[in-house]
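What you see is the complex with one protein chain gone and the rest in place.
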């Protein structure tokens, strides 16, 4: 429930960081679907293996927007390898936790980032992320 | 429930008429039993076929005492034939009604009077009331 | 910042006159109505007076009113009570896809106990077709339950028409129940004109207290108890009566009857002003529910490209309290079953917002919402990947 959102969640929901698009993005990932009520789209710019810029657009609830904001903050300036280590738990923890029914939003945020990196890797190396698919099945209906 | 006792019931309960015994009674009737929680004992004095005096003793609830009081009032000074016409409904009506769960008390009062008359008839004529038994089975358990 | 409450369908403040009526029954006239002594009897009289007031509001007899702990208990009581009392006659219950969870969940339970539940669909406005009810009735049908007005989209159902048909077809065999939690005190109700045998109410929707409600049960309707124990409510609903709550409910009904008699359409006008203001200022908004056959106080819209909880929280930042049919209000991931039942795509169902107006709503408040809402929608749409 929104009532149990932490102050950090509310802060990131109210003033989300990194909202927008990157027209010449190096990687774009979109996860979620309207059935679930959450869609996240992440754009990354990569230089020398480092994520120099990141933006997102999200259709979703307070937690969806806050996790998008927090996840993008957490990997901005990081290497691809570091970014890939980001777990949904880490996003939730950085937000001082999420209500149980909202944990799926953090999963979505992790997926959105991986999906953008996958797209970047495919475009730059021709090979995407190994052994990875989105959790869509799990957190879906 | 006592809460739905009429003012008349409360009056007769609070100031019951005809309480007591008649040492040289011409007829005595007792009905009810401790299992039901109501016992009524009625004493009558009869002269020239007229009930010249009547007293009762009752172990029982507010309605039991009030119906004893009212029933004895109603037949005092009446002929035996008139007294035998007294129904439990008439007693209840004279009290401005009784709560449904208390109607059995009026039955008991009718029975107590009939029982006293029965005793009087047996003693004076050797033959009791015809075709009459108390309602004990009905209002009992 | 003065806060603006536009969630009167969720709950209402207790009217100060109702609170005043309740006040003596907490610490002074505190008796247990089952007690025979004077403390008990003064409480008993208050309960019986309230029973008359509640009955009068819906054209019922006082002895046809059974007090409960709210609308949910009234619904659980009606469904379980009728089902178990009639299980020898049949096992089929007919209801609709847009009922409150307090109907659907007990139905779900009864299904596990051998009853058969038919859940009728509605049209795109949320209306039940009385013909459909009629055609769904079989030899085994013991109960039909159709809500009077929907709590989310506000659509008012043709209860009297359904009632007449149920009676014609199943007179004396089928009980007809309506969940009138959203309409008691809002619409004039006469149980005889509606043709219902059972009707659920909840005080906190009509400026009465939370935690008290009632089930109307037409004389002669077979009904098993639900809460079992002491002999309260003529052996039909056990538990020490919530005397102050019941007194407050009675007072709320007296006041509702006065409001209904005054034929005031202030709230409807404000609601229409809100709708017009939103439609004028914000593109891509759709109205949910029936355009006319709806509760005066209810406005339910879907805002394309954005999600309801996000709208709600942003309105809350502005001190404006509303509700949403998006997943997020319910603790599940599914959006409102009502919005899906009227055929709304998931995306729109997730973007629904319900404004419900009430006694203290002012034109200034409505104008403030009309001014603030477009900015919020715009902000969220700029964040949305769905909006091109």
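Going in written order, the chains are labelled A, B and C, and every chain counts its residues from 1.
By our rule, contacts are C-beta pairs under 8 Å (C-beta built on N, C-alpha and C of every residue); 3 or more make two chains touch, one makes a residue touch a chain.
Source: prediction; values computed, not measured.
Participant: Which of C:94, C:142 or C:212 touches the chain that is not shown?
Facilitator: C:212
Participant: Of the listed residues C:108, C:124 or C:140, which contacts the missing chain in the full complex?
Facilitator: Answering carefully, the residue with contact to the hidden chain is C:108.
Participant: Which parts of chain B face the unshown chain closely enough to count as touching?
Facilitator: 1-2, 10, 13-14, 16, 19, 30, 34-41, 57-65, 101-102, 104, 141
Participant: Give me the chain C residues in contact with the hidden chain, please.
Facilitator: 3, 5, 7, 10-16, 19, 22, 26-28, 30-32, 34-40, 69-73, 75-76, 100-103, 105-106, 108-109, 202, 204, 209-212, 225, 227-231, 235, 238-245, 309, 312-313, 315-316, 319-324, 328-332
One rule holds in what follows: only the chains that are shown with their structure count from here on.
Participant: With chain centres taken as the means of their Cα atoms, state the distance from chain A to chain C in Å.
Facilitator: Here the centre of chain C sits 40 Å away from the centre of chain A.
Participant: Averaged over CA atoms, how far is the centre of chain A from the centre of chain B? Could you give it in whole Å?
Facilitator: 89
Participant: Just curious, how far off is chain C from chain B if you go by their C-alpha centres, in Å?
Facilitator: 54
Participant: Send over the residues of chain B in touch with two or more other chains.
Facilitator: none
Participant: Please set out, as single numbers or ranges, the residues of chain C touching at least two other chains.
Facilitator: In chain C, no residue touches at least two other chains, as defined above.
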